[in-house]
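After this line comes chain A, so read on.
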Amino acid sequence: MKVDRDQVVAMIKEMAAVVAQNKEYLTDLDSAIGDGDHGINMDRGLRKVLEKLPPVADKDIGTIFKNVGMGLISAVGGAAGPLYGTFFLQFGKIAAGKEELTTSDIGAMLAAGLEGIKQRGKAVVGEKTMVDALEPAVEAFAAAADAGKELLACFQAAVAAAEAGKKATIPLVAKKGRAHYLGERSIGHQDPGATSSELLLRAMLKVLES
Partner candidate 1 sequence: MPEIVVEIKNKSGLHLRPAAEFVKKAGEFQADITLERDGKSVNAKSILHVQALGVRQGMTVKIRAEGEDAEEALAALEELVYNKFGEE
Partner candidate 2 sequence: MVGIVIISHSLKAAEGIKEIAQQMGREVPIVAVGGTTDGDLGTEPLAIKEAIERVGEVDGVLLLVDLGSAVMNTQMAVEMLEDELQRRVVLCNAPILEGAVVAAVESAMGHTLDQVRRAAEGAAQMEKLL
């Protein structure tokens, strides 16, 4: 199984749709421990991405993802902009010139994207950030791929791990962003960044499953 350009375009549209549907939810999560703009910011960023999609929708997959990254960087307005922007720019680098993606391409894209986010945000697992959802997802994808699983199964494993990682942020003390000012009071709240990470991966999976 490979992923072609049309599926990539469908994934981007699905990500935008899922974020739009969950705008209030993400904002509510962020209001508890952050500045309450994560849903609004992500929605604004992905709407910008959709606006910029048509002129590149027939280009190579690398160009399409680069465009996603630049759209998020230019329009999100909060820390999620440079973080997810870097994530998708890294996707674009790995996918540069490609018309379709193999399981190993996608594994490499996820790994590079995660690395980009970690460098940009200087975060590691356990600090109540998007890394808590993404790192287990990247590892689960790699483990499934190493075991010879099909792309769909690898991606399902990644999303399941992201979901577990997201839930595991609830008891954590935040160490990054505005939430870290709350210290112990951030305990008991699910991290909005980990939540949006899981939503984005799940949106991509939905296209693969259809």
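One rule holds for everything that comes next: a residue touches a chain if its C-beta (ideal position, glycine included) is under 8 Å from a C-beta of that chain, and two chains touch if they have at least 3 such contacts; residues count from 1.
Regarding selection, all candidates are chains of the complex that A comes from, given by their letters.
As the structure is a prediction and not an experimental result, all values here were calculated from the model.
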From 1 or 2, the one in contact with chain A within this complex: 2
Contacting residues of chain A [partner candidate 2, same complex]: 35, 37, 40-41, 44, 73-83, 85-86, 120-121, 177-178
